[in-house]
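Every protein chain except one is present and positioned as in the full complex.
Letters are used for the chains, namely A, B and C, taken in the order the chains are written, and counting of residues starts over at 1 for each.
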Amino acid sequence: MDFIWLIPLLPGVGAAINGLLGIRYFSKVLAARIACATMGAALLLSLVAFLELLGLEHREHVVTLAHWIPPIPLETASGIGAFEVPWAFRLDPLSGMMILIVTGIGFLIHLYSTAYMDHEPRGGYVRFFCYLNLFCFFMLTLVLGSTFLVMFVGWEGVGLCSYLLIGFWYHKQSASDAGKKAFIVNRIGDFGFVLGVFLVFYTFGTVDFREVAEAASHMPVEVAGFGVVSAICLLLFVGAVGKSAQIPLYVWLPDAMEGPTPVSALIHAATMVTAGVYMVGRNAVLFEHAPMVMTVVATVGALTALMAATIGLVQTDIKKVLAYSTVSQLGYMFLATGVGAFAAGAFHLMTHAFFKALLFLGSGSVIHAMDEEQDMKKMGGLKYYMGTTFITMFIGAIAIAGVPPFSGFFSKDEILYRTFLSNKWLWGLAVVTAGMTAFYMFRLIFMTFFGDYRGPGWKHEEHGGHAEEHGHTWHGPHESPRLMTVPLMVLAVGAFAAGFVGVPAALGGGNAIEHFLEPSFVATSASHAGEAEHAVAHLSHGAELALMAFSVLVGLAGISLAYHLYVRRRGQADRLAANWSVAHRVLLNKYYVDEAYGATAIDGTMASARGLWTVDRRVVDGAVNGAGWLTRALSWVSHVLDKYVVDGLVNLVGWICQEGSYLFRRVQTGLIQNYAVATLFGVFAFITMYLVARYVGV
Amino acid sequence: MMEITPAHYTILSAALFSVGLIGVLVRRNIIIIFMAIELMLNAVNINLVAYANEVENLVGQVFVVFVIAVAAAEAAVGLGIILALFRNKETVNIDEMNVMRS
Amino acid sequence: MPAGFSALDFYYILPELLLTGGAMVVLLLAVLTPRNDNLLLGVSLGTLVASVLSVSLFSGLDVTAARGLLAVDSFAAFFKFIVLLSAGLTMLMSAPYLRVEGLKAGEYYFLILCATLGMMFMASGVDLITLFIGLETMAVSFYILAGFLKPNPRSNEAAVKYFLLGAFSLGVLLYGMSLVYGATGTTSLQGIAVALSGQSPSMVIVLAVVLIGAGMGFKIAAVPFHMWAPDVYEGAPTPVTAFLSVGSKAASFAMLLRIFVEALPAVAADWSALFWVLAVLTMTLGNIAALTQSNLKRMLAYSSIAHAGYLLIGVVVGTERGVASMLVYLGVYLFMQLGAFAIVVAMRRSDVVGDELKDLGGLFRRSPAAAFMMLLFMLSLGGIPPTAGFMGKVWLFGAAVDAGFVWLAVIAVANSAVSLYYYLRVVVFMWMHEDAQPGSPLVFGPAMTVALGIAILGTVVFGIYPQLLFEQAQAAAGTLEGFSATVALR
Partner (left out) sequence: MAEALAFYTLSVLILGLAVAVITTPNTVHSVVFLVLNFLCVAVLYVFLQAEFLAVIQVLVYAGGIVVLYLFVVMLVNLGRSPEEHQDPRRLGLIGLGLSGAVLLELAGIIAYSYTREQSPPVTAAQASPVQGNIEELGWLLYTDYLIPFEVASVLLLVAMVGAIVLARRES
């Protein structure tokens, strides 16, 4: 298994070849082949490594490649420690799972991109694959790194790639602005992370994950106070918040959708943004010793999940819906880690990687088919044009909505269950979020694939107008090429089946993934035996099943609500008025008032005949109305927070720097004597400083 | 007051130094500014010679020899620079030398 | 031979003698064969190599020579290596530049060699007079070099600015030195330290600390004594700017350390506070002012100001660790800064000035190799692992934390984060902007290739295997005297 260092290296080599030679010399096909081949090889190696890992007794293997930072004596809390960092990679269950996700999904997205990016000019095409490979290189370094610093190399590297790829279409102002925003926000997170690492070294005298975990496991759990471990965890969590787009640093992720869709799928849904969750999981022992920070993590996670879901309810840009959904699901993962269910968080990370990558790629396929149209109001009825995309995306939506036996059900349910045991309030928030998630995902599906086609025409009179601006003729929505649909199908299988590795005991499963991942979250295999003593409280299987049923019902309610609003009523509305087909443009509650009013006025006789059913429906509608209004208000509040507070802070920092820069430039008048005056002023100020310090006594 | 101590020389030197400073800071003719810098160096020399007299070793005077040598070298180079500049810009006004700024 | 001057003394100044001799030969050749640029370059480089070899003869020693005026120790050897290497890289990148600008190579190389000579005396002098005369030799050479592009008004202006402000700050520096002499009766650093030990430092010494600090602060371009730097860096010929920002800065730091650590440990608390303020001001202002620059040379000037701020951390810390980490940072800074300037020089062609940021537009498509090298230099300057700049920062900031200057380290880390913005802006220009001169790749001559190769090698190798640099720096810092008092007073 000593070859695991090759896994990150292979995509790195691909990036180097494409970057150094490809941009000048390679054809599109050759560059794509190199990129895909290196990723494919990395995937194979990952599989082999993973299988070998399963055969290991201790489920852990560390490969030290070379010395990196030689021993530097540095002061730590317990005397002078040697700050020594090797280039070391660690394969354990957590990183094993991650490399499979990164290489597997990465490979599929590489394949998908060969077709998706096809209309790019050659230079841009090769550049894209160079960045994509480079990203995989850094991401794999991040997950395999055995110390904080090696992880930091990957951490910064994926940030850089993300920044480059968001701004890939740099001539678009919005794209380069989004890249900048991502960059600035991530700096704030990185600042916390770096300070956290410093503090880790100061406290433990090492930056190796395993050694830190060992040392931390002997420290008392900081139940009552806010000690050094809590400080470390809080700082690390700041880093995670930046990378994984949580409140208050989530603002960059929705904007990041300016990048090409495969990038959104790989970096901003499946892998990079989960790095924060991964990092928290990696330091599970540390976090378990800081219960206060755990509460912070769980609360931030739950609030983010809820807030992003509310925003998702009213978005009409297909990628924006998915982006907010990603933020929301990441919040779920943090909620899980925050309540101590690290395995559940990692499990959700994996299932989410499948279905969210699937949904993003599906949306990419839709956007491709619609000639770069992203507004769902201009779609509709696409299931007749692109069956494969529809079916696979539908599977993804079912998975995320938490319908058994699809993967999302198992992972989400595990999180809900563990949250319920820990904190009922957070559980409430999470359940509401689950309902909203189901609603907006199916709203997306229904708006996109059901109903009537509402996009631009293509058959006769409008034939040239819209399409020829893009330099090629558009023949209406169409199914994407095989290279794009095959990855969709593979991911759909994953989105369906990935959950079976974690069937809970209440359903007769063994929750295999939790036991598999457990060694990564405890200090040593020795303390693994004593795990029972800090095992969490259990509910009876009956109660667990009831909770499960409840959450499934909430999910189904969300779906049926979406169906109610976007399919059933619209069909009815079509018969009532011709302009009804654009009703979804109208805000939710207004839609309902009008609809109910129209229904009672025109079908008045029918209404009286229907009797009780109508009353029922009005009650339901009223509730929906209220909920809709509340949601809108929440969305508005979130939006205002987003725009004026969080954005404001980010902009303020930038503004201060920029204005400071201009101020210094104005001071630089070019006049020699002013420069001499500055020197003299410095002398004067320092002498005065000393005089004051000495004779006035400060 | 009547006994002349090294402090007297030092204060004279400080005053001469400040006159030089003022000359550097307020005049616009580069040549005069340059002369003001020579005044500053002279103030340093007075200081060094006075101290050498006080502490009764000649190191201070040796230092002065080197300061004078450096002053001569700087004068040669500085005037060369001023000449080169004058050929290009036809001015020795320091306020007209702010092409590069901010 | 004068009394008390032994053959051994001449042996110990062999590197300086070789350099002087080489400079004279170059000057003669410039008269005899003025058009033979390659010969002049070869002789100059040969002189540097010979000097490097002779420096390595003494690298393990720790003695004083020439009647206590020069120290032959690892500290001096380390700085001599740095200045000789930076002079060599500067000459290598100058070769194509001189051709394009049509400059006389003989005088140019002669002046570079003489500036290097001055720097070497700054590194090894342990007497105020030696240090001062070395400083002036360097400074006068740079005054001339800054104005070497005679028909160019910007170069004239740079020379005038550097010269006037340099002479001005020299006055301030000398005044401070004269006060020190007056208070102690000696110019020997050792003697000053002995005379000051055991008495409570008088205010005159503190005054001298401020004046010398201001004079040295001018040379290292520390805020608020920095204001000459952006203008002079922009106007001077680009290789001279590179040499100014690396060689001059390194030698000035050597002199600063010698004076403050060896001669003034009695007032360590005072100068440490002074440099704390200077360091914070310098790195913050340097980084923030760099954010909005559009001229590449000017941006690099502000970046070099910011780096002086980081380097000052090592002086503030003042311990052996602090100084050692500062030396590491200087060694790293040498490669990345000179590398970045080498790319700027390579952009200069007969029809293109190439020092504006927008001239880098689309460099990645034009010259991927150059773009990748620039990327590495920028990442290193920004302190991103696994480049050498990261190593330097880790050690430097670690030393600060270690000595209890936690706030200083926090400010420095925040500054590094800010600085990434403008370093990556360069990357953005190279990768994401329209091609500034489509279809005309940069051409590297053999000399430039060697210079860039060395710079890249240093940036990468010291990032992955910094052991060698660390050992040298630690040995060098170990021979600087006066730490015990510093540490006691911290």
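Here, contacts are C-beta pairs under 8 Å (C-beta built on N, C-alpha and C of every residue); 3 or more make two chains touch, one makes a residue touch a chain.
Everything numeric in this text was worked out from a predicted model, so none of it was measured.
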Neighbours of the unshown chain, displayed set only, are A, B, C
Based on the whole complex, identify which of C:Phe110, C:Phe225 or C:Phe470 touches the chain you can't see. C:Phe110
When the complex is taken as a whole, what residues of subunit C touch the one chain not shown? 2-5, 13, 20, 23, 27, 66-67, 69-70, 104, 107, 110-111, 114, 117-118, 121, 127, 129-130, 133-134, 136-137, 140-141, 143-144, 147-148, 150-151, 159, 182-186, 191, 195, 202-204, 207
Touching the absent chain: which residues on subunit A qualify? 669, 671, 673-674, 676-677, 680-681, 683-684, 687-688, 691
Missing-partner contacts on subunit B, residue numbers: 1-12, 14-23, 25-32, 34-36, 38-39, 42, 45-46, 49-50, 52-59, 61-62, 64-66, 68-77, 79-84, 86-87, 90-93, 95-96, 98
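Keep in mind that, in the parts below, only the chains that are shown with their structure count from here on.
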When contacts are scored as defined above, which chain pair ends up with more C-beta pairs, A-B or B-C? B-C
Would you mind pulling out the distance in Å between where the CA atoms of subunit A average out and where those of subunit C do? 45
I'd like to verify one number: the distance from the centre of subunit A to the centre of subunit B, where each centre is the average of its C-alpha atoms, in whole angstrom. 66
Distance from subunit C to subunit B - Cα centre to Cα centre, in angstrom: 26
Touching two or more other chains - residue numbers and ranges from subunit C: 160-161, 164, 168, 230-231
Residues of subunit B that touch at least two other chains are 24, 94, 97-101
Residue numbers on subunit B that touch subunit A, as the complex places them: 21, 24-26, 94-95, 97-102
In the complex formed with subunit C, which residues of subunit B make contact? 6, 10, 13, 17, 20, 24, 30, 33-34, 37, 40-41, 43-44, 47-48, 50-52, 54-55, 57, 59-60, 62-63, 66-67, 70, 73-74, 77-78, 80-82, 84-85, 87-89, 94, 97-101
Counting only contacts in the complex, subunit C reaches subunit B at residues 128-129, 132-133, 136, 140, 143-144, 147, 150-154, 156-161, 163-164, 167-168, 170-171, 174-175, 177-179, 181-182, 185-187, 230-231, 234-235
